[in-house]
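Heads up, one of the protein chains got dropped from this complex, but the rest are sitting where they should.
Which chain is which? They are A, B and C, in the order written, and residues in each are numbered from 1.
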Amino acid sequence: MAAIVEHTHGRVEHDPRPVEYTVKDDSLKIFGFWLFLATDMILFATLFATFVVLRTHVATGPSGHQLFDVQGFIEETFILLTSSFTGGMSTFFMRRGSVRGTVGWLLVTAVLGASFVTLEITEFLHYVSIGATMQTSAFLSAFFTLVGTHGAHVSLGIVWMLAIVIQLFRYGITPATARRVFIVNLYWHFLDVVWVFIFTVVYLTGVMM
Amino acid sequence: MPISHLSHWGLLVTGDPLLYGADASIILASVGIVFVLTYFKKWKWLWREWLTTVDHKRIGIMYLIAAVLMLFRAGTDALMMRTQLALPNQHFLGPEHYDQIFTTHGTIMIFFMAMPFIFALMNIAVPLQIGARDVAFPYLNAISFWLFFFGAMLLNLSFVIGGSPDAGWTSYAPLAGLHFDPGPGENFYLLSLQITGIGSIATGINFLATIFKMRAPGMTLMKMPLFTWSIVATNILIIFAFPALAVALALLLIDRIAGAHFFTIHAGGLPMMYINMFWIWGHPEVYIVLLPAFGVFSEVVATFSRKTIFGYKAMVSSMLVISVVSYFVWAHHFFTMGGGVSVNSFFAVASMLIGIPTGVKVFNWMFTMYRGRIRMKMPMLWTIAFIPCFVLGGASGMMLAVAPVDYQFHNSYFLVAHFHEMLIGGVVFGMFAALYYWWPKVFGFILDEKWGRWAFWFWNIGFYVCFEPQYALGLMGMQRRMYTYPSGMGWTALNFISTIGAFLMGIGFLVMAGGIVYSIFKGERDLTGDPWDGRTLEWSLPSPAPHYNFAVIPTITDRDQWWTLKEQGKQDTLRPRPEDIQPIHMPKNSAKPFLIGVAFFAAGFGFVFNWYVLAAAGLFCIVILLLVRSFEYHSDYHIPVDEVVHTETALGRL
Amino acid sequence: MKAGKVRRRTLTYAGLGAAVAIFLTGCGTQFQLLNPAGPVARTELNLFDISIVLILIVIVPVIGLLLYIVYRYRDIPGNTAPYDPHFSDNRVLEFIWWGIPIIIVAILGVVTVRTTISLAQPPGSTSNASPMTIEVTSLDWKWLFQYPGHKLATVNYAEIPVGVPVQFILTSNAPMNSFWVPRLGGQEYTMPGMALRLWLQANQPGDYYGHGANFTGRGFAHTTFHVIAVPMAKYDQWVKHVKTTAPALTLTGYKNLAIPNVVGELTYSSYPANSFYNTVMNDGGRFMPSTMQVETSLHH
Partner (left out) sequence: MLNTPESRSGMGHHHAERFPWKGIIGYVLSIILTGFSMWIGLTHAAQFGTALFVILGLAVLQIFVQMFLFMHVTESDEGPPWQVLGLLAGLLFVATIVGMSMWIMTFNGQAS
């Protein structure tokens, strides 16, 4: 039986676990990242709480009902849902040891992410151009901050994915790169969940009110 | 519209002899430090051994030093406040000045004294107690420290540059909003706390991962030392509470620098929402700083009574219950905000419920002493002193939890007395117990008892003299945060007494510091590694522990592993056998955590003064540093067997 | 310089007021919270007493036991007390120390909820007088009292009739403060955009110390005011006197009051219509459903 050597980079042959779990340091980091997601969840919860409490405080500005463009947020939603799927595909290929598959799907995911961010920026610019800015009302402050924080997370995720793509080209799929792919996808799926709530609580509820 | 404020203030705070004194002494101290380091050619040493270290023990020491310095700094604030309040109608401090001082006193005590103190203890003790070589993420650990450090620097800088925050440690909007408080002081508050807060969240994640994933083989959860358990409970609270603070601070900052309307009076802003969010974090925070103290008392009381801890399982479950329930009580800080009958009733009862598990802990400590043999060493003295103080403070807390009673005591000196009794009698006494307890493990010598006892009595007597009269002042209707008060209210005598007590504590602090200096030169060396006849794993190691901690990771069979082995006369099982020694995998030192700290500092400073170029540059550097780290694949090395054998032989363990 | 003078004057007022209070009621009243002068403060004091007793039931034995144990089991040569290093659980003991606090918390919880509910209702009037309303606005750094019943206003003092439940409606046109008259009852926040309501009642005539209890910046230490409770007849006289002699509070006058500074006591025979209501609504009250509910009662 292969002895498990603690704290080394050596991976045990015929280890039944997925690549990213085979080295202690890497599996630790995955666990750490889960905990980070739990904290990020609280961060978004607090932003959601603020938004929900302030959603009627429109002052002299428009309400969500007047502002939101249905087609725009539907597009954003489907793009992000799809990117979550493509991200999942990159994990799938990573676990099968295919660098090409992993990189390919990661790039697709990043492109979808980028188009999501572009749409969102366009949406924001449009609001600003009609005078609905963060300074207009408490409702809009909360709106821009909540949605913007999510957008900033997504943008960061794109940069991170590209960095990982470069590393995949350099090192292939090793426990260390596999862990990075797995983690960036955790992050991405998490952002997808957050978006589902933004979609529901901010946009849909906004146009329903 | 965002307003640039700098135009009408000078950069350096001036206009008051006290401030010139502070400016001068800070500049002198900095020049002095630079001079000493240069003169003794210590720059390289400082950089190599400390600033770039990722060793949890060294990071612990740096936290410890920072915490003690900040206790002095914020304690000096306290003495200035007490001087001002000693007599009615005094003009030692004007209102502007007094407001800044109580704000920085509270802020520094909580964020830059209590927090680093508990982080110091976690770093020093947890890996040793669970048989690990380091924390889960040593590099992240260093980042946490430097974020704390530069956050603290940023806040302390406000005293000489731009002006300190002055809206209270709670910084309630709208008072802390741009309209009522245009100065940069508030920005200093918001940014420095944001920066250390990020570090605290990282520490929370780090230690949970460490404890859940890196225990020595055989150490099941129910075999973990109680201090380690208390750190689990603390970090659960940290990771779930601190993000709420981060948001509260961020939104207030956005209001201030980007003209948003979260908490303004106009355009629909809701200041109450800030208060709500602050306390979502704020109440858990008081348990974040208290739970580690509970852990310390549990270790100390068993060790110095030479007895197994009473009710281990109840101890564990009560801590976990406390950490969850304390998330559901936050509104007791604003019973008077008009939340209504149902809100007040719910939060009142939830607050009282915490008394039950807390009481269980108190009884368990007492019955650990029962039928034991109590050795009155310094750590034990502080533990014994803690109980009455904490129980009294807890009792006043229970009264405050009774909402209608709180209508009368809210924001009065009764409240001030309550929380100092908890924060000093609970947290600070706990930290002192830990300081004396683990000092030999960290530095290899024991702190002198005689000095220690003098300091102990000054602190204790000073404490009661200072804070018991404040309960009475509360009953007399004296509000907190008044820079002065009229005569004829009957408040004078008690305030004067309280001031005397504060200075007694100040003397206690000085004696304590004196004791440390004395012990550095004359203190008894700890040659056994086990000066207290300890029970847990850290006492099986030499003092100080080698940088890899355990040459061979031990296998655990019992809760008080070390004590059990000693009872059976089998201590040698925890000594490494040469044939078991293998190359040890260790993280390399790195300059990046320090640089990340610097970058955060620069970004923070830029935001404080609306210098967005600097702010953007700082943020950019942070991203670059993180990316560079992401491309780093060889951030570790192996200590060869020879070297381990050599070290262990030199320590007399082979 | 001017501010200094004003401050000194306020201090003199405060000092005088306190001296008068002490003179009227004797020394013990320095412990204001232990000397309630009305039913609300009385209820709160009773609850305070109950909670002290309940808590002493635990605290005293705990501290006694601690002293005993520390003395009995200290590690000195020749100590004959039993030593049992493995004594680490005992069902009966654990049952006791979970049980007793649970009972105490249960009792305390029940009385707390009951009192919380009762304090939301007007106190029983002793004179069968119908309740009256005073609108309170905290400003930087002063208190404006408006009497919708008489359309008169005062600054930094309020006259109320003895034995009549008074509903204070609280708001702020500055950072939030807290309205507190210790001898009449507990406090409640004054907040921009909010109109919270607080019932108080004085059962004995007197000059009661009041103060802002929530920090509001530089002038906070000087946010003292007085509530002067007088018999009904005297109160009516006072109203008549104010109506005939005092100047009117104009819009400009109000704007001047809103400037951050410290002033003494002032009296006005009238004030701009709806000024309280407008303050609440302009400072964010428009967005608070709870404030909207009382809209009708404020509109006058």
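Here is the rule we use: contacts are C-beta pairs under 8 Å (C-beta built on N, C-alpha and C of every residue); 3 or more make two chains touch, one makes a residue touch a chain.
In this text, all values refer to a predicted model and were calculated from it rather than measured experimentally.
Novice: Could you tell which one of A:P18, A:G72, A:G104 or A:G148 touches the chain left off the display?
Specialist: For the chain that is not drawn, the touching residue is A:P18.
Novice: Among B:W47, B:F72, B:F328 or B:Y518, which residue is in contact with the omitted chain in the full complex?
Specialist: The single option touching the absent chain is B:F328.
Novice: Quick one: which of B:M113, B:V126 or B:A244 touches the chain that's been left out?
Specialist: B:A244
Novice: Determine which one of C:Y73, C:W199 or C:F276 touches the chain that has been left out.
Specialist: C:W199
Novice: Which residues does chain A use to touch the chain missing from this display?
Specialist: 9-11, 13-19, 21-22, 24, 27, 31, 34-35, 37-38, 41-42, 45-46, 48-50, 52-53, 70, 74, 77-78, 81-82, 84-85, 87-89, 91-92, 95-97, 172-175, 185-186, 189-190, 192-193, 196-197, 199-201, 204-205, 207-209
Novice: Going by the touch rule given at the top, which residues of chain B touch the chain that is not shown?
Specialist: 208, 212-213, 236, 239-240, 244, 270, 272-273, 276-277, 280, 324, 327-328, 331, 338-343
Simple rule for what comes next: only the chains that are shown with their structure count from here on.
Novice: Averaging over Cα atoms per chain, report the distance between chain A and chain B in Å.
Specialist: Roughly 33 Å, centre to centre.
Novice: What is the distance, in whole Å, between the centres of chain A and chain C, each centre taken as the mean of its C-alpha atoms?
Specialist: Computed from C-alpha means, the inter-chain centre distance equals 49 Å.
Novice: Return the residues of chain C touching two or more other chains; collapse runs of consecutive numbers into ranges.
Specialist: 284, 287
Novice: Do you know which chain B residues sit against two or more other chains?
Specialist: 266, 268-270
Novice: Where on chain C is chain B touching in the complex?
Specialist: Those in contact with chain B are residues 11, 14-15, 18-19, 22, 27, 30-34, 41, 43-44, 47-48, 51-52, 55-56, 58-59, 62-63, 65-66, 69-70, 73-75, 79, 81-90, 93-94, 97-98, 101-102, 105, 108-109, 111-113, 115-117, 119-120, 174-176, 178, 180, 182, 185-189, 191-194, 196, 209, 211-221, 224, 282-284, 286-287.
Novice: Write out the stretch or stretches of chain B touching chain C in their complex.
Specialist: 89, 95-96, 99, 166-168, 172, 174-175, 180-181, 265-266, 268-272, 305-312, 314, 334, 336-338, 340-341, 344-345, 348-349, 352-353, 355-356, 359-360, 362-363, 366-376, 384, 387-388, 391-392, 395, 398-399, 401-412, 472, 474-477, 479-490
Novice: Using the touch definition up top, name the residues of chain A that touch chain B in the complex.
Specialist: Residue list for chain A touching chain B: 5-8, 27-29, 31-32, 35-36, 38-40, 42-43, 46-47, 49-50, 53-54, 57-60, 134-139, 141-142, 144-145, 159-160, 163-164, 166-167, 171, 176, 180.
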